[in-house]
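Handing you a structure now.
A single protein chain has been omitted; all remaining protein chains appear in their positions.
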Amino acid sequence: MKKLLTLSIAAVAVVVTGFVQPAAAETLRVGMECTYAPFNFRNADGDLDGYDVDVARAVGGLIGADLEFVCQKWDGMIPALLANKFDIVVASMSITDKRLEKMDFSDTYRISVGRLVGKKNAGWKLFDSADKPIPANFKGLKVGLERATTYSDWFENELPGAEVVLYDSNEALYLDLVNGRTDMIMTNPMKAHLRFLSKEDGAGFEFVSPQVDERKYFGIGVGIGLRQGNDALKARMNKALKTLTDDGWLESYALKYFPFAIH
Amino acid sequence: MEAITGWWDDFFWGSLVVVELFFVALFLTILFGLIGAGSKLSGNKTAKAIANGYTIIFRGTPEILVLLLFYFGSAITMTAIAQIFDPTIKFVDIPPFWAGSLAIALIIGSYATETFRGAFLGVDPGQIEASRALGVSNLQTFIYVRIPAMWRLALPPFGNHMLSLIKDTALVAIIGLEETLFVAEQAIGTTGKPFTMYILVGAIYLGFSTIITLSVMRLEKYANKHLEVTR
Partner (left out) sequence: MSFDIALIIDSIPKMLMGIGLTFQLLFLSLALGTALGVMLLILRISGRWYLSWPTMIYIYIFRGTPILVQIFIIYYGLPQLEFVRDGIFWPILREPFGCAIVALTLNTGAYLSEIFRGGVLGVDRGLKEAGSALGLSVTDRFIYITAPIAIRLCLPAYSNDVVSLMKSTALASTITLLDMMGIARTIVAETYAPYEVFISVMVIYLIITWAIQRTFGWIEKRMSRHVRQ
């Protein structure tokens, strides 16, 4: 009996300490995937790092808000935002019309394109000279895509007959491509280059398509997501983003990882 | 193996989250199990019906589904309930730690309900009669006679429930809680070594299961001490 009592008291203590919130000026909870190097990931020291993280911290600093980062699996990102799990999304989320129906976005802080990655010298002719995909040449090939991305959207609408394999996380795309479970993947070319093609596990692979940047699916770029009706916050963030762009900060963040600016 | 260096402390913090989740969920599980068993054993028809519904739903739904439902749905349900009381409230939310603990506790609690119910039925009615005859109140009988007697019978199957509990905590990675599996995924993102990381997670959980199994064996010995044959 005594043991149970002590255990219960200990449990309640844990509970109560969990509820204590530090007093803050204004705290914004930021949702991100945390496994999407080099945009938002956790480095070996256990800290969140990446282009998105830098942008988020800079914006937070400029608008005078404390930030609390919340890790969220990508396919639940928008439902989680709508369910008030966090206030803004800084996770390389493209601004698309489909998403604008349910949520709002700040101005862009990065361009948004897609590209297919596959085995070197596979000899596929997947796109014609006008950079349009040739559906027939995709037959029999397995394509790895992450659920709820602009890439899966593009595929669903442009190549409905293709054999698509859906993943929960970005990392899994590369793992399975190397293991031969998929023939190609479609993802962000900057990340593909950095995380994969320039490393040893990407040695036998290359880009097998031109860049795809149809506005309809990829939008005008990547922006900070927030719930609809938060126009004051949106205005403040846009102002901050403009400062970051004009003062060259965005470029400096990009140069940390890429040999070029990405906004 | 060198891939893990730099990540040891992250796995440590992740393991701590597992421990926190375990104890919180354990406390709630015992609570739900006792309430559920009590409802099923009471004469009250409504209580019985609700308890039956509870066990049916939570024993028959996949754990991953319960977790996802709680994570996303809890905000909506809580908000709806809160708005009944105060229409100006826009959003009430449960942090993922609580959504996870609550979900796991409800799931294991439904199994515990059955276990406790069986254990309560196994309590020697003679002891209850004796305690009543001595004028002990119903509540005191419950606390000082029923529960100690029932606990001894419930311990072995409840030990299994505790094992299920700790293993279910791995699922909270799906709702973004940074316990060991989630840390492993982040580590894989930077090191590209899935086998190493997942085996490490497996070893951590195996360690926890072992601790629980040994503790349960200790508790069983303690609970049966009065029944041991002494020379």
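Lettered A and B in written order, each chain numbered from 1.
The definition used in the following text is that a residue touches a chain if its C-beta (ideal position, glycine included) is under 8 Å from a C-beta of that chain, and two chains touch if they have at least 3 such contacts.
Keep in mind that what you see is a predicted model, and the values were worked out from it rather than measured.
Shown as candidates are B:Val17, B:Val145 or B:Leu171; the residue that touches the absent chain is B:Leu171.
For the options B:Ile35, B:Leu69, B:Val123 or B:Val136, the residue in contact with the chain missing from this view is B:Leu69.
For the chain missing from the display, the contacting residue among A:Val30, A:Leu48, A:Val89 or A:Ala172 is A:Ala172, taking the whole complex into account. Although one chain is not displayed, its contacts with chain B can still be listed: residues 56-57, 59-65, 68-69, 72-73, 76, 79-80, 163, 167-171, 173-174, 181, 188, 193-199, 201-202, 205-206, 209-210, 213. Contact residues of chain A toward the unshown chain are 75-76, 78-79, 82-83, 102, 147-148, 165-168, 172, 175-176, 178-181.
One rule holds in what follows: only the chains that are shown with their structure count from here on.
Residue ranges on chain B touching chain A, taken from their complex, read 6-7, 9-10, 13, 20, 23-24, 26-27, 68, 71-72, 75-76, 91, 93, 95-98, 143, 147-148, 174-176, 178, 182, 185-186, 188-190, 192, 194. Looking at the complex, you find that chain A touches chain B at residues 1, 7-8, 10-12, 14-15, 18, 34-37, 41-46, 70-73, 76, 79-80, 83-85, 169-171, 174-175, 199, 201.
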